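Heads up, one of the protein chains got dropped from this complex, but the rest are sitting where they should.
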Amino acid sequence: MTRLLRWETVLIGLCVVVLGYGTIGVDGFGEAAHISFLLLDYTEVALLAFALLPIVLTGQIDLSVASVLGFCSALTGKLWDGGMSFETIVPIVLVAGVVLGAVNAVLIVRFGLPALAVTIGTLGLYRGLAYVVLGDGAVTGFPENYRPLATDAIAGTFVPYVTVLVVLVGVAMAVLVHQSTVGRALYAIGLGEQTARFSGVRVRPIMMSLYLLSGVLAALASLVYTLRYNSARADNANGLELVAVAAVLLGGVSIFGGRGTVLGVAAALLAMAGLRNVLFLGDVSDEIQNVITGALLIISVLVPVAVAAVTRRKARSHLRRTDEVPLR
Amino acid sequence: MRTLPAGREMTIVAALAVVVVVTGIVHPSFVSGQGLHDLFLNASIIALLAVGQTLLVITRNIDLSVGSVMGLTAYLSGQLFLADQNTPTILVLAAGIGLGAVCGAINGALVAIAKVPALVVTLGTLYVFRGINHAWASSTDVQQVNAYQMSPDFLSFGSGSVLGIPNLSLIALAVLAVVAYSLHGYRAGRELYAIGSNPDAARLAGIPMGRRVFGAFVISGALVGLGGATHAAYFGTINASVGTGRELAVVAAVVVGGVAIFGGSGTVVGAVLGALLLTTITSALPVLGVPAFWQRAVDGAALLLAISADRAVLVRMAARLRARQHSIRSGR
Partner (left out) sequence: MARRLSANGAALLFISHRLEEMYALCQRVTVLRDGALVTSAPLADIDHDTLVRSMVGRSVEQLFPKRDTEPGAVALTVDGLSRRGVFADVSFTVRAGEIVGLAGLVGSGRSEVARAVFGVDERDAGTVTLGGKPLVAGNPRAAIAAGLAMVPEDRREQGLILELSIERNATLPRLSDVSRWGLVRRARERALAGRWAERLGVKLRRLTDPVATLSGGNQQKVVIGKWLATEPTVLIVDEPTRGIDIGAKVEVHALLSELAAAGLAVLMISSELAEVLGMADRVVVMHEGRVTAELSRAEASEEAVLRAATGNGGVR
């Protein structure tokens, strides 16, 4: 536990450094408009990252999230273009997200297929279906009364409306993962699935619901994305799954499962968004940002390994000697 | 374990045959000499990547940075020609292999020595290498290198053929033969399977895991580097986005080819066949009148089908084993 807290502290430190440097050193960073922009920029990534968190905690993964977003966006565009009212589109799109998540759930949990391979498959399948639905073009002209919800900040503040959504989702996820019985089950499954099963934890239903939840959150993210950019395209959010995974891993969540916090992921998202905007304002190219993101990702997994090695050396002298006689 | 891969390879060949025959009926030029020539050519580059990726997946690792490494080495090829348009082809290829090996070594060092999960590391290097690629392009202000800037020798190498077989396919086949033999004929190769099958047992058996995994990353990197250089030779146009997104196509090819994502089983022959199958389907779709839109969906569906089929076979094998045990018991 203490090891984790240390990484979260590093992350928060990183946030402070980035945001501090931004405010002081970069012109315009501290302005309300730019803070809004900063928060808006990573809205969809944040939703996808929160969707991924519980799945990664159980030792699985879902690389299809951005493709679900893409499909839902394409579906939104197709239906809107066909004249359907936006109010009707929203629930349809959310249901589509659930269905796509259910496909993952059945293949991975019910049939026991490896999550990495399956979600690489559905990543392609869903993105492909997005093209089938909408083709190469784009649909624009989404309702004027809803668009500001996705692009604007609450009057008089720098807080965008959608940031409130992200915070709500984040808080709900935090309660689920850290306070609820389901959350306890997640960590148990991630660290010892067999024992969890033997202890009466309902492993399968829980894991299936996580994929359904991921689908819904991706669908939600697609609505935000489509409104924010006022554009529905089959290639929307192409590649965004890697950014979301990077945020989750950078947030200290172990790819093997059983370790990680919502706070860590939130801090990572903030740090990444801040960094991106500092560099953007400093006229540094996208590419350097990518290099830094990648480097941070690698560092994020190197640090626990280094810390563990040091801890193990210390613990060996403190560890209570076992009176268990080893069987050979 | 032999029966499963052999069966899988036959299934892929059968599927290939079906696709080719069906498409050939609709559009006979698909199966003409030129058509088949193009099929093999298209698959050659990704086949190289697939061979390398197989080495890694066998050991329970993965390399998501292959697209970025490929882009980097393709770009290097372009830069070499800008420096000297008559750079010998062999030098360009060697440079690509070298740079690819260096990138592979970086990945390998992080995974094998620091014992950091490959998925995360290569996700990180995916970003870092791509970023370096773009940064290089920006700093030299070379966003694109075109065919006319390269040596004609290089380009004819890329699109040329020997006895009707494309040069690139010959290279791919040669690499396939060497790697396939090494995996079974050399102890180091067989140890890769052991590492992926049961890492703890492998360690206890004294297999130098760090060295083997590192080696696998270097070799895979070198092959990716070769892939990037040959991509430049074939396409003739290079920019800093070459290879973006290839990593998922490579993993798909490898899985379709029967290499278990959990490691420990699968063959490079299968992986190359998987790559060939997926590329063929991609080429066949427009010929069959299926809009190109369906391409990615079909690829994804093929991958899902492949892993489901694998699992079905495994389940049936397990049931048969249990039934045999039972009959032994009740026969007593």
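Just so it is clear, A and B label the chains in written order, and each chain counts residues from 1 on its own.
Quick note on the criterion: contacts are C-beta pairs under 8 Å (C-beta built on N, C-alpha and C of every residue); 3 or more make two chains touch, one makes a residue touch a chain.
These numbers were taken from a predicted model, which means no experiment stands behind them.
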>> Among A:Val10, A:Val182, A:Leu212 or A:Leu302, exactly one should touch the missing chain; which is it?
In response: A:Val182
> Which of A:Gly97, A:Gly128, A:Pro160 or A:Gly258 touches the chain that is not shown?
Replying inline: A:Gly258
>> Considering the complete complex, identify which of A:Gly135, A:Gly192 or A:Gly282 is in touch with the unshown chain.
In response: A:Gly192
>> Could you pull out which residues of chain B are in touch with the chain that's been left out?
In response: 321-326, 329-330, 332
>> For review purposes, identify every residue of chain A that touches the missing chain, sorted by number.
In response: 1, 175, 179-185, 187-188, 191-192, 194-202, 258, 319-328
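We take it that only the chains that are shown with their structure count from here on.
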> Just how far, in Å, is the C-alpha centre of chain B from the one of chain A?
Replying inline: 29
>> Looking at the complex, which residues from chain B come into contact with chain A?
In response: 62, 110, 114-117, 119-121, 123-135, 138, 245, 248, 251-252, 255, 261-262, 291, 293-301, 303-304, 307-308, 311
>> With touch defined as at the start, can you tell me which chain A residues reach chain B in the complex?
In response: 107, 111-114, 116-118, 120-129, 131-132, 135-136, 234, 239, 242, 245-246, 249, 255-256, 285-298, 300-302, 305
